[in-house]
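Below: one structure, written as structure tokens.
As you look at this complex, bear in mind that one protein chain is not there, while each of the others sits in place.
Up next, chain A:
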Amino acid sequence: MKANWEKLENNTGILTIEVEPEQVNEAIDQAFKKAVKKVNIPGFRKGKVPRKIFEARFGVESLYQDAFDLMFPVVYGQAVSETGINPVDRPEVDLEQIGKDQNWVIKATVTVKPEVALGDYKGIEIESKDFAVTEEDIENELKTMQERSAELNVVEDGSVENGDYAIIDFEGFVDGEAFEGGAGENYNLEIGSNTFIPGFEEQVIGMKKDEEKDIVVTFPENYHAENLAGKEATFKVKLNEIKRKNLPELDDEFAKDVSEFETLEELKVDIKNKLEKKAEEDKENYQRQAVIEKVAANATIDIPEIMIEHEVDHMMKDFEQRLLSQGINLDLYYQFSGLDEEQLRGQMKEDATGRVRNSLTLEAISKAENVEVTDEEVDEEINNLAEMYRRSADEIRQIFAAQDQLEGLKNDIRIRKTIDLLVESSKAVA
């Protein structure tokens, strides 16, 4: 087999592969063995037809397509590694010359990974951002915990206040006529949540249990139902029950209830630690992201369209998975988002371009900086993964090996190390 790589513009090129007759014949033999199982010739059982009879009847050419399909992946792989190119897509194949006992000449038009002209990537300046945990953050965290453990108490006497839940029956009339969607029973309305038309909730405030009242409101001009927008409506409202949120006191008792800590002080310290840890992570993520973006922006790459398309495909699949985990399929999503596939892909395209650009840049840098991954590092990563998935390290290793992914894992680590390198060398500026 001989291979020749001829580079053209736009990251494409023509890979010419010449295959000797011996190899071709081997492939034809294999193709024959496959085809012979399927043909029916009178006088022969299936799969027992001699080669000669088969060829006399169907012609040896009938085997060429199958032989090519069998042979191509092998010789293509060889040719790619021989010429050292990095294809990003399936090649477009043209058979230049085929025939019995001849060299077969295959021309494949291939899109290859673009070359990356790296810009500055060391000592990148990133804007520093404050991730420090403030007293206020802790207070906020405490408050949400407080809200979460709040109890709803029924208020027997007294009137509705802001923040209460009012259980109401209501029926709305416009011009003396009931309208669709204007009625409800035992509706749980949180006062101050602004779920109802502006003005409605305010008028409920002050009502007492079992009190009935007519509430007059005007639908806003931009109301979604056109026939109601801007009209005045009267709601007959009956208040069935008042429920009031009862926030627990922030004290040691509360700390005991919501956590394993004895005192409020301990809980606060814990919250602070957690927040700080999170802030640390946020900061790291921010730095990495910022560095990558800057470095990628500095590099010059002519990204082939097909790579972007691939990335979009990838993202679409991801997106579909996420939707499915929420019990929505893509068709349904298209329906209620009013987008079609074309538009959705268009939206993802920009993101995809960025991602491709980032990964290409990082790859180029890791090459330029000779970032090496040792076996120990791979072991460590596998151990980490094993812990995460609660499996044994050997099991994880086998899974990766079975899917031929050890190299991919190595690549992941390489990229991560590259980013580490970039972050280390970067400078924070205010």
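Going forward, a residue touches a chain if its C-beta (ideal position, glycine included) is under 8 Å from a C-beta of that chain, and two chains touch if they have at least 3 such contacts; residues count from 1.
By definition in this document, contacts and distances are computed from a predicted model.
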Self-check item: Options "Oxidoreductase", "Cytochrome d ubiquinol oxidase subunit II", "Pyruvate dehydrogenase complex E1 component subunit beta" or "Large ribosomal subunit protein uL23": UniProt name of the undisplayed chain
Solution: "Large ribosomal subunit protein uL23"
Self-check item: Option touching the unshown chain, where A:K33, A:K48, A:K143 or A:K245 are the choices
Solution: A:K48
Quiz prompt | Missing-chain contacts mapped onto chain A | solution = 41-45, 48, 50, 53, 56-57
